[in-house]
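Missing here is one protein chain; the remaining ones are kept as they sit in the complex.
We just call them A and B in the order they show up, numbering each chain from 1.
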Amino acid sequence: MGRSIFRVGLPQSNLERSQAMTSSFLLHIQPAKVHKHSLKAGYSLGLGLISLYLFFILIGTGVLLMFYYVPSTDRAYNTMKDLQFVVSAGLILRNMHRWAAHLMVLFVMLHLCRVFYTGAYKRPREFNWVIGVGLFLMTLGLSFTGYLLPWDQLAFWAITVGTSIAGYAPIIGPKVKYLLLGGNIVGQESLTRFYALHVIVLPTLTLMMVAVHLWRVRKDGGLSRPDESGDVVEQIPLGQLPTNKSYGLMELARGTTPQVGKNPEDEVFSWPHLVFREILLFLLVAAVVLFLAIFWNAPLEEYANPIHPPNPAKAPWYFLGLQEFVSYSAFWGGVVIPGLLVTALLLLPYLDRNRAGVGRWFARERMVANSIFTLCLLAAIVFTIIGTFFRGPNWGWVEPWRRPPAITEGH
Amino acid sequence: MNHSPAQDPNDVSRRGFLQLTLGWLAGTFAIAASAAGAVRFLVPNVLFEPSQLFKAGKAEDYPDGSVTFLEAERVFLVRQGNTYRCLSAICTHLGCTVDRADHGYHCPCHGSVFDDQGSVKGGPAPRGLAWFQVALSKDNRLLVDKSRTVPADKYLVLPTKV
Partner (left out) sequence: MNRSSMVRFYGWFTLLGLLVGGLVVLGYYKDEYREWKDYQRQFVQEEVRRAATPQQKAVAESTPIEIRQILLPDLNRVDRCTTCHLGVEDPSYGGYPQPLAYHPLHEQHPFEKFGCTVCHRGQGRATTVADAHGDVAHWDQPMLPLQYIQASCGQCHEAAENPAAPELARGQQVFETSGCRGCHKLDGVGGNIGPELDKVGARRAPEWLKKHFLTPAAVTPGSAMPPQKLSETNLEAIVLFMLSQTGESAPGYYASMKVLPSVDQGQRLFQQKGCIGCHTVGGQGGKVGPVLDDVGLRRSPEWMMLHFRDPQSVTPGSVMPKFGFTDTEARALTEFLLHIRERNLASTLPSLMNSAERGRGVFRKYGCAGCHGPDGKGGVPNPNAKTAEQVPGLIYVADGYTKDELKKRIFNGQREITPLDPKRPPPPLYMPPWRSLINDAEVDDLTAYLFSLLPKGENTGF
């Protein structure tokens, strides 16, 4: 019976190692053999995989949480309290979900940086970069829609700020805001829509895009690597096909699949080299998420009160840089600059066609591109830090190391 | 005793084997425990339905020989002398609320008829009405537990006082 499920036992021969990959549904999106360079931890840092694992953890914990959460303004907050106090493992699962979400936004950003710095967006991987930027936006969308669901002060006002920023876009801004909120205010309609987006629409779109993203990695010849090995070619002239391999049609059309048999010493079997590393990485990610979930609780503030905004009301951390921009100018800061940045990201591989420096970190040939990117990155980080720590009531400048004046509130 | 690496690269030393087994055990345990945890998570610890356990007021509130219908709980509180019993008012046929007749009970939906003991006397009901456990709470109220059915001859007897 085992044979009917697992067609190949623990591989003992090279043939079996190949078959382990090709005959398995879960594994077959990965090639039977990978280039050694792709396995280098220092090259890719596993950032894409980490993002994927975090996504799986989020799906798993998210589905479980759906059995208790109710997307109603009367009940949502109470279900959060019930998860914390009454449901077995409720607190840990909720914490896992929250920390994995923040980590995923972070790691998707890091993955984007890695791909940029290694020039891995260049030909033939241009479109995969575009899908990647799309995935980045999906991740932000997932995090943003999920942020509202607890319906506490933190959630309510962060979404109020975030959707207001969206509303600044010319012509379409107010319409998009109206669609998102299901009206003019952040209320029950908003909660319903955000819930639908968060649990089904965005995850489905993201999963589909992830599938294409991984497929493209395969079809584009695996992870990017330095050109010296000389095994990325444009086309193989028909007369020069090696005779020791029979090619499928797709491999004839674009000669970018790993040329098996061309550089045998550079390739290793995915089973076990790739797969085992992937398992280890998953264990590491799971350990980190569990650790954070056990020792730090996700925040839950007071029940959402539309009459009493906190001062200041802040967007989620990944939008705080944006909120800082907006504080200078709603149009230029909130619409033009982010719009330009996203457009620049999307067009990047079609603007930068120079194939030099692919497969290496901080290649000197790409000094200009790397510098521009680093500048933008640093600016984003600085503004996010300012928005997080240096902005206090009325968005005024505060120094976080100074004690705030004693607030003589009633509590 | 550690051999030098054998020809077959799949050989592992004893220590490696131990490590491997430990790792697999821990990993499998983690997966199994997580699955068990997920299942336990799904089992509700509290219910948001009205409780099956409720207080039916003081014993003195019910006159001798009375059958009182408690609408919210869909039960009849029956008092005979010093004995107190509680009969379900939910017809065993399809769940309608039965009415009190001169003797016994009658279901308006499909005509089931029950006698004073709750047994079926006619109609489509498959079995008699259930009797629920009646006890006395710490603050001297009649305590009915709809999750516990008792035989028709089990009832709460209170010392003669009322």
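List of remarks:
The definition used in the following text is that a contact is a pair of C-beta atoms (placed from the backbone, for glycine too) under 8 Å apart; a residue touches a chain by one contact, two chains touch by 3 or more.
The structure presented is a predicted model; accordingly, all values stated were derived computationally and were not measured.
Shown chains touched by the hidden chain across the complete assembly: A, B. Shown as candidates are A:290, A:341 or A:398; the residue that touches the absent chain is A:290. Residue A:81 is the one among A:81, A:102, A:123 or A:219 that touches the chain missing from this view. Of the candidate positions B:64, B:102 or B:139, contact with the unshown chain belongs to B:139.
Take subunit A: the residues that touch the chain left off the picture are 74, 78, 81-82, 84-86, 88-89, 91-92, 152-153, 268-269, 272-273, 276-277, 279-280, 283-284, 286-287, 290-291, 293-294, 300-302, 408-411. Annotation for subunit B: contacts to the undisplayed chain at residues 5, 9, 11-13, 16, 19-20, 22-27, 29-30, 33-34, 37, 45-46, 48, 50-51, 54-55, 137-139.
In the analysis below, only the chains that are shown with their structure count from here on.
Centroid to centroid, with C-alpha atoms defining each point, subunit A and subunit B lie 47 Å apart. On subunit B, the positions that touch subunit A within their shared complex are 10, 27, 30, 37-38, 40-46.
The touching residues of subunit A, when paired with subunit B in their complex, are 12, 60, 64, 67, 82, 86-90, 93, 283, 286.
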